[in-house]
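Removed from the display is one protein chain of the complex; every other protein chain stays in position.
So that you can tell them apart, the chains are marked A, B and C in the order they are listed, and the count of residues begins at 1 in each.
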Amino acid sequence: MGNFKGHALPGSFFLLFGLWWSVKYPLKYLCRKNKSACYLGSRAGFQRLEFVEGIIKAAFALIGMVAEQFVPDGPHLKLYNYEEQHWDHLMNWQHATMYLFYGISGLVDIVAHGTNTLPVAVDRMVLSLAVFIEGFLFCYHLHGRAMLDVHVHQLLLFAIFGGAVCIFLEVFFRGSIVLEMLRTSLCILQGSWLWQIGFVLYPPNGSPEWNQMDHTNMMFLTMCYCWHYAFAFLILAVNYAIVYCCLSKVRGVYSEVDLRKILCSL
Amino acid sequence: MGNFKGHALPGSFFLLFGLWWSVKYPLKYLCRKNKSACYLGSRAGFQRLEFVEGIIKAAFALIGMVAEQFVPDGPHLKLYNYEEQHWDHLMNWQHATMYLFYGISGLVDIVAHGTNTLPVAVDRMVLSLAVFIEGFLFCYHLHGRAMLDVHVHQLLLFAIFGGAVCIFLEVFFRGSIVLEMLRTSLCILQGSWLWQIGFVLYPPNGSPEWNQMDHTNMMFLTMCYCWHYAFAFLILAVNYAIVYCCLSKVRGVYSEVDLRKILCSL
Amino acid sequence: MGNFKGHALPGSFFLLFGLWWSVKYPLKYLCRKNKSACYLGSRAGFQRLEFVEGIIKAAFALIGMVAEQFVPDGPHLKLYNYEEQHWDHLMNWQHATMYLFYGISGLVDIVAHGTNTLPVAVDRMVLSLAVFIEGFLFCYHLHGRAMLDVHVHQLLLFAIFGGAVCIFLEVFFRGSIVLEMLRTSLCILQGSWLWQIGFVLYPPNGSPEWNQMDHTNMMFLTMCYCWHYAFAFLILAVNYAIVYCCLSKVRGVYSEVDLRKILCSL
Partner (left out) sequence: MGNFKGHALPGSFFLLFGLWWSVKYPLKYLCRKNKSACYLGSRAGFQRLEFVEGIIKAAFALIGMVAEQFVPDGPHLKLYNYEEQHWDHLMNWQHATMYLFYGISGLVDIVAHGTNTLPVAVDRMVLSLAVFIEGFLFCYHLHGRAMLDVHVHQLLLFAIFGGAVCIFLEVFFRGSIVLEMLRTSLCILQGSWLWQIGFVLYPPNGSPEWNQMDHTNMMFLTMCYCWHYAFAFLILAVNYAIVYCCLSKVRGVYSEVDLRKILCSL
């Protein structure tokens, strides 16, 4: 996937999840806070949401794995080239491995929230491990590349490992809105930075290439990374405000009894 | 800002905040402890203080950003020099980015303590991220400088990342006086060390320059850093003692009823 | 122990413990959850299990220590060769030291669960230290080896230090099923990876050796490590499912009273 699309695609997945979480978690928090006035955020409803999220995650991971294997220049499940005595398309296999762990995380979500057989915190633990393994594989991925290439991927590692630590903490502080917002912001950061990497390393539309050896480019990108994070904060703030306003309006228009009826009829 | 003023100014900001916190947190702690005897430290009062702090923080950050952009040799919002094909005044932009995150932290403080819409611990989380990003940008700031220059900035990183971790812990142990004192001491340390860096790298009043390559200078400065920290402890101890004595006196002179009246009349 | 057996043997120990834990902890968790319906998982029963585990751990450690000392080309308790003025068989001594700490951990388990004299969390603390010291000795073990050799051992360190941190956390979050499962998965990973190291560095049955300097081999093994972990997840999932089904069946066939009788008669 050493091209623009190969970075834009997973970047879009992360952005999508980040944006969705930036709506879901404020909604959950505000509903829990104004318990008496809000029937939207029932426990069962949110559990069903997590269940659906698990299915989508597993589906995305499956799509990613299949794509990595069966793109025209992919390995087509062949791991070792016996004729020429070397490993075949290791990059694609590594990416597929990353997706595999997100797939496992999706499966665990499905089982944990669809049935009552699993301890609930397991979903976060497995997600944390999936993110950690993504970062782990990235670390050993960068050997022998150009300086700027290594640098932009290293910056990505901050978002990845930060996310892994944050999700690990959620195992112990489950439902902490602050950690959930932090995770969301890091997820958006990862998504938007993957797009940025695509633009920097594989400039589309015939833009001139970046000078891989220029130190000022590195300094600019470090700063740019922070701006991406500020941008993630902005998205979080806007979505939080929208959710807050919508909830206030809903509560103004419908009485509690109406809401209960509407929700029961769904 | 590669000059004496450029280090003394942010240093003064940090010292100011550190000194203020070294009064505020003992006051808060001692008031909470002797609840029945003290009406100074009401919850609402401290919330208003945090609100004002947020405004001051945001104002300082704005001043910093404007100063970095519009000093005579600043970038004046120009990021890329298209004629000579290179980035323009990246240092100033990086400093402005640091201030930006403190500004965001100030805004979050204002919203979190001025209204009831945000979860309370968000203020600490964002402050922690602002401090972390300051350290993050510093890390990638030092490439290719002289040994002593790198060393004094590296020492600063201990105070910065120590502060970031400490504030992050406060998200989970909110209102822990010990963590608040630790944060205060690290903030004072950062402020006084920024002044020290100014004196070492840009000696004012025509003092002779420090030998950047002398290993004993490095060893002395490492030790000097510890003395700065001992000095921060001293300030904390003195201010704690003063606050303690004042509170005892106040309680001695006025009866509870008087205090209640005085405070109600404010 | 620089041969195939020297890696396969400890690997088998870890696999054995990992497999046992992958049955024990789900059993414990599910019994605790359906308290009223299950008498298998009584507190005393599990305490006795931990006691037996301690004995087995101590016995394994003793076997390991004796084997390291008295294999034909071992040191036979001789540490320093006074004639040739050099240390004797340091590798074997280092391995024996690793086993020593597992032995101590076993002894502590025996005392902590056999009597009531020790604070309970001490068993986890000592186990955590034993694992940490294993990793610590491994770190200083790798000096001057070939690239691939260093790499596969470094990968092992992730499992070891991850396990040490996980067990340390269990001191504070004792009985957390999620941490116990994480520990189990890391234990299985360590065991199966030790087998893998054996196959890579000392290929049995006359297979051709791996090229120690080929970078693609490193990349493949990094990925392979992740597959081992996915495999550990699979084992955990299968064993969890088996335990779950068995418990449901047991509860279906026997009434509570029967179970109580059966267990009392044991």
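Here is the rule we use: a contact is a pair of C-beta atoms (placed from the backbone, for glycine too) under 8 Å apart; a residue touches a chain by one contact, two chains touch by 3 or more.
These figures come from a predicted structure and were not determined experimentally.
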Seminar exercise, completed: Contacts of the unshown chain among the visible ones are B, C
Seminar exercise, completed: Given C:59, C:77, C:90 or C:213, the residue that touches the chain left out of view is C:90
Seminar exercise, completed: Contact with the hidden chain, among C:72, C:119, C:208 or C:252, goes to C:119
Exercise. Among B:79, B:146, B:223 or B:238, which one is in touch with the chain left out?
Worked result: B:223
Seminar exercise, completed: Touch rule applied to chain C and the missing chain gives residues 86-87, 90, 93-94, 97, 100-101, 104, 117-119, 121-122, 125-126, 129, 133, 136-137, 140-141, 143-144, 171-172
Problem set entry | Residues of chain B (touch criterion as defined above) contacting the omitted chain | 29, 158, 173, 176-178, 181-182, 215-220, 222-223, 226-227, 229-230, 233, 240, 244
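Heads up, the rule we're going with is that only the chains that are shown with their structure count from here on.
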Exercise. What topology does the chain contact graph adopt: line, ring, star, complete, or other?
Worked result: line
Seminar exercise, completed: If CA atoms of chain A are superposed on chain C, the rotation in degrees (nearest 5) amounts to 90
Problem set entry | Chain whose mean Cα position lies farthest from chain C | B
Seminar exercise, completed: In whole angstrom, the CA-centroid distance of chain A from chain C equals 33
Seminar exercise, completed: Expressed in whole Å, how far the mean CA point of chain B lies from that of chain C is 46
Problem set entry | Sites on chain A at which at least two other chains make contact | none
